[in-house]
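Working notes, structure below.
Note that one protein chain of the assembly has been removed; the remaining protein chains are unaltered in position.
Each chain gets a letter, A, B and C, in the order it is written, and its residues are counted from 1.
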Amino acid sequence: MRKMEFAEAIESALKHAMTNDPDIFLMGEDVHTLRINLLAQFGKERVISTSISESAFLGAGVTAAMAGLRPIIEIMLIDFIGVAIDALLNHASKILTFSGGKWNVPLVVRTSCGGGYGDGGQHEQSLWGWLAHIPGLHVVVPSNPSDAGQLLLSAIESDHPVIYLEHKLLADYWLDYMGTGGRENVSFDVPEKGAIGEVPEKWESLPIGKANILREGDDITLISLGVSVHRCLEAANILSEDEISVEVLDLRWVSPLDKEAIITSVSKTKRVIVVDEDYMRFGLSGEIAAILAEENISPIQFGRVCTEHTIPFNRHLEDNVLPNVNRILALARKFKS
Amino acid sequence: MRKMEFAEAIESALKHAMTNDPDIFLMGEDVHTLRINLLAQFGKERVISTSISESAFLGAGVTAAMAGLRPIIEIMLIDFIGVAIDALLNHASKILTFSGGKWNVPLVVRTSCGGGYGDGGQHEQSLWGWLAHIPGLHVVVPSNPSDAGQLLLSAIESDHPVIYLEHKLLADYWLDYMGTGGRENVSFDVPEKGAIGEVPEKWESLPIGKANILREGDDITLISLGVSVHRCLEAANILSEDEISVEVLDLRWVSPLDKEAIITSVSKTKRVIVVDEDYMRFGLSGEIAAILAEENISPIQFGRVCTEHTIPFNRHLEDNVLPNVNRILALARKFKS
Amino acid sequence: MTLMREKTILELYEAMYTSRYLEKIVTQLWEKGNIYGEMHLGIGEEAIIAGVLSHLIPGDAISTDHRSTPPFVMRGVDIESLLLEFLGHPKGLCSGLGGHMHLFCKELLLTSSGIVGSSGPSAVGFALATKYQKTKNIAVAFFGEGSMNQGMLLESLNLASSLNLPVLFICKDNNWAITTRSNEVTGGVLLDRVRGFGIEAREVDGSDCMAVWQAVETAIPRLRKRNPAPYFIQASCTHNEGHFLGDPLLRFHRSPKKELGAVTGPLTKSVLHYKGGRLDKRISSVSNVLALIAKARAQLSFSNDPIRRLEKTQTHLKDQFAQIKLKVEKKINSISERVLNLVQEEASL
Partner (left out) sequence: MTLMREKTILELYEAMYTSRYLEKIVTQLWEKGNIYGEMHLGIGEEAIIAGVLSHLIPGDAISTDHRSTPPFVMRGVDIESLLLEFLGHPKGLCSGLGGHMHLFCKELLLTSSGIVGSSGPSAVGFALATKYQKTKNIAVAFFGEGSMNQGMLLESLNLASSLNLPVLFICKDNNWAITTRSNEVTGGVLLDRVRGFGIEAREVDGSDCMAVWQAVETAIPRLRKRNPAPYFIQASCTHNEGHFLGDPLLRFHRSPKKELGAVTGPLTKSVLHYKGGRLDKRISSVSNVLALIAKARAQLSFSNDPIRRLEKTQTHLKDQFAQIKLKVEKKINSISERVLNLVQEEASL
């Protein structure tokens, strides 16, 4: 096994995919800089820089995919999808149905997400549950380098539109751009196992919609994804000292959601906390509750550690609005007391 | 008490509000036609027709509200919010927080929603749960003329941004525009009690975030809103013949959600079906499940009758993709068998 | 200026008449209640569609707006599958799931959308693909003048221009967006705006199919070359049926008495029954609306109906036109009968 950083793994897998499939191209703002290596290798026909016109180039990505290509459209930050989401809401997600099942939209939207570095409420959202509300969209959120590379391949191979969200605390170049800016006197709570790790010798895709059990346990299931899975693992470690045995489930995919994995784990532990960096209400955490309730699995306890409000600029407040280890610990201990 | 049609009630309440508060104005596409009576009474300074530029005029509504006015911005159909939602996602909903709690955005977005008349997947969405995912937005969906007028006043009086959704099956002019087109040989399942009903002699606002029990019962709670509450009432009637006693809760507000009403009712009946015309996953129905689970109220049964897919054009398929009486009956009977 | 061959003129005529006749059948079906929802017709804009499509070759793509029937028919989509789609039938072009506002044909690279302005980005994506695949194909975007104020369409002008993409933007200018006169809500001059994006642009009389054909003939070489550039044509046109079938303003205009008292037509009803407000103001506003209707919802005439216009200017082709009409009517009538029989049979099962 070789070791790679999170962003390096994405780029490595992408390079692999682009080498094998000439129909893959990238398009977005500043990709000549952000993807300079790929530009160097594949040329500007396949790494296309655009003006700040998200609604036009995302919309164009939809039909480029319908024309038989495999576009990867970059929306710099998922927060900016607000200006362009019509392309996903009314087009990418619906055209397969509208066409009577005859025309697929194999589009990948690559975008960065998440907070924890002091950029404030218009730049640190996660929004994956929001996207997943729209039938026909797939949404994937890798939590470590190996998954990051493999899930990107899954997204590219999929015949459906997939939103691929890359967390800024894990991707070093994003954090450098938006957070540290080359300074050595600021630091952020970057989970090491998310930022760097072993990756397969040869890149291959992972199955779509399959979650991953990161840690087995009997008392409480923590269901999470992205950076938050590392908060969960840290909390699980601490809780094990209190003899609370914690299972940590990394969903990987928000949509399709791995119902089976959720049901299996919660049936065993009977206690569940959803740790979700996206907004709490009307989103992923609720969907999980509904799945359990529909299956008549009534956990003894159900709790949520999510982002409940607009993310504030103040770093201290920010850290408490986003899911953190202490909030997980507090709730877990309440559950087992 | 006087009787009014749904749209008539909205217009009557709006006229009342505009007469009393000169800061209220309307803006949107075709409002010179859609609101011709208000135009006649209040002039074109207060009923402002725009080009098809939703992102600009919705964004403008945000700052007009911040400047002290009470704008009512019309987005013709909620489906079209895709081109303009940045104004809600990153501005209207967040500015109160960003400003340190110092600057309110008393904006009302008035828009039509819902299906059941054969217009297809880009024109019949509900999206209220999607909107409510964004912290800082309030979302209200009236189900009858009296509520329609009163809740519009609540929306206008609120100091927060409120999305006011008017169902096309209830508002006669919308149904005429988009569905019947003056034909006498097409008909739709318009719930009579939603389309016409008694309204208060004098318009007054209703409290924000308060649900309404439309029918009391002991065996099953149907939680719903908009047109679907009438499907619930119809189902409840039929179920009463099977000696199943059904409670019907009209949420009215998606956000803020009336937790108390939900908890009280489900604590009693122990069985709950959420009947929601918005998309099922990652939305309102899940949020209700989460609220119950968090409060440790484990209904014996929990079910959902929602829109699960892109709404198809074919009328028969459409009627089955949207919540309908038969789907409610089937699930309720399963619950009590 | 290339001289048009007689054959081309006859083809344009057949294309226009096919679309026109089909939409008349569609109107009947809609009036009979067999078609649900909104139905936007392209009657009045056939010359634009025919004049453009006449220049397309296999592999070219078309992105349309809510008036998608004419381009779909003229591009060769099977008429039976279109009619079945309008009826929501499983055997329709889109298995009855799309309907008239969401028509898609993968084989012919045809899309439509009910979201104003979205044909811009859509055509840009198709054009990007043809450039990527190094074909000589182009993409056409059809949209109305009202869409020219929608951000994504404006953005797509810039994208096509800055990426040098072979997009032919066709603005069908009827000066109306539902009940709004576009010139009252549009700043400046559209062609100037477009040129400000670095795109060559010109105007043409969109009721004259030969003029449209000529304009596109000039545009095509700029589009179909190694380093292509987008091109923009603003073509005037007149719609006969208001915004869509059953347009309430038009209904009122056509039979005020009936609509006045009817339970339907809430718009006109409320105008007249509304209580409150100064009466004079109210009346003046209502009559403004009426004036607006009268002026606005103009009928097609000899001068602006593209089909009658061609008949009038090309009198020497009179007999051929008549033959085409017969052929087209026969063909479509038999299809529509077959379709109706099928639907009725199934309904009686």
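Please note the rule applied: a residue touches a chain if its C-beta (ideal position, glycine included) is under 8 Å from a C-beta of that chain, and two chains touch if they have at least 3 such contacts.
All figures in this text were calculated on a predicted structure; none of them were measured in a lab.
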Please work out which displayed chains the absent chain touches and list them by label. A, B, C
Which is it among C:Thr18, C:Ser63, C:Asn158 or C:Ser236 that touches the chain not included here? C:Asn158
Looking at A:Ser267, A:Asn296 or A:Asn314, which makes contact with the chain not pictured? A:Asn314
Among B:Val47, B:Val62 or B:Val140, exactly one should touch the missing chain; which is it? B:Val62
Extract the touching residues of subunit B with respect to the undisplayed chain. 25, 27, 45, 48, 50-51, 53-69, 71, 83-84, 86-87, 90-91, 94-95, 97-103
Contact set of subunit A toward the excluded chain (per top definition): 5, 7-8, 11, 15, 29-30, 32-34, 36-37, 39-41, 49-56, 79-80, 82-83, 117-123, 172-173, 176-186, 312-317
Which subunit C residues would touch the chain omitted from the figure, given the whole complex? 149-152, 154-155, 157-158, 160-162, 184-199
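One rule holds in what follows: only the chains that are shown with their structure count from here on.
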Report the chain whose CA-based centre is farthest from the CA-based centre of subunit C. A
In whole angstrom, the CA-centroid distance of subunit A from subunit C equals 42
Centroid from C-alpha atoms only, then distance subunit B to subunit C, rounded to Å. What do you get? 33
Going through subunit C residue by residue, note those that touch at least 2 other chains and give them in order. 94, 96-98, 102, 113-115, 151-152
Going by the touch rule set out above, which residues of subunit B reach two or more other chains? 55, 79-80, 82-83, 120-122, 310, 312
